[in-house]
Every structure is written in C-alpha cells, then in structure tokens.
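Following this message is one structure expressed as structure tokens.
Coming up: chain A.
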Amino acid sequence: MTLIVEYILAALLVFGGIFGLVGSFGLLKLPQMLQRLHAPTKATTLGVGSALIASMAYFWFFEGRLSWHELMITLFLFLTAPITANFIAKAQLHREINKEDLPPTGVGTEWATYDPEVQAVSPILLDDRDPG
Partner candidate 1 sequence: MILHYALDFAFLCFGLGLAMNLYRVFRAPGVTDRILALDTMVINVLTLIVLYGMRTKSGVNFEAALLFAMTGFVSTVAYCKFVLRGDIIE
Partner candidate 2 sequence: MEALVASAIGMMTAAGVYLMLRQRTFPVIVGLTLLTYAVNVFIFTSGRLATNMPAIYGEGAPGYADPLPQALVLTAIVISFGMTAVIVMMALGAFLESGHDKVDMNDDDTPVDGGPR
C-alpha cells in the first residue's frame, strides 16, 4: 500500500517538477513577451499544484497528519494566476503595443486599456476631507 502511494507521490513530484521547469524555461525560450506570459501562468501553476498536492498527501500518509495548507496555497494560486496574467498583459499592451496592431473590438468601442474615457471619475471633489 505505502509503496503504491510512494510511487504515486513520486510521480506527482516528477510531474510537478517538469511542469514547473517548463514554465520557467518558456520564460527564456519564447521570443515574444506575450508568448512568454503563457508559460508560467499555466505550466508553473500546474507544476506547483501537483507538488503541493504531493506534499499534502505525503504528510497525510507518512506523518499521519492532514495539512490542508497546501490546498489553500493551490487554490490561491489558481485564483490569482489569471488576474496576474491579465495585469501583465495590460501592462505590456500599454507599454509596448499600439492599438493598431490589435483586432478591432468589432462593437465600435476601444479596448479598455487604450480608452482614456474609461477613468473612474466623480463630479464631486472631496480632497479636503480627513480620512484619518
């Protein structure tokens, strides 16, 4: 029984390791910034995920205590990865890419990052109140 578990864990670790490496490798290998963005957002997340699961299972089986923190970390990473990617992409658009190189939205409006109108603005100016 334990042997099987061991092999499963080992597999998980190897799998995770490979994907973690792929993620970082992609960061080096791919030529364009936005291509590089793909690598970590996916591969790394999965790699880390499987490593964390491995650890969780490891403590469960071999230390006899179930530690859920790895699961929390995994969830957190999966929750944040898209946001991170979105922000980095927007930063890249804003800094390096002209909107001419992008496809039109097709509905007549701009892409938000390029649209000066998309600025949260309020008619009232409450800059003298004391928030403290």
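The candidates were selected such that all candidates are chains of the complex that A comes from, given by their letters.
What we mean here is this: a residue touches a chain if its C-beta (ideal position, glycine included) is under 8 Å from a C-beta of that chain, and two chains touch if they have at least 3 such contacts; residues count from 1.
Quick caveat, the model's predicted, so the values are computed rather than measured.
Of the numbered candidates 1 or 2, 1 is the chain that chain A touches in this complex.
Of all residues in chain A, those touching candidate 1 in their complex are 6-7, 9-11, 13-14, 16-18, 20-21, 23-25, 27-28, 33, 36-37, 40, 44-45, 47-48, 51-52, 54-55, 58-59, 62-63, 67, 69-70, 72-73, 76-77, 80, 83-84, 87-88, 90-92, 94-96, 113.
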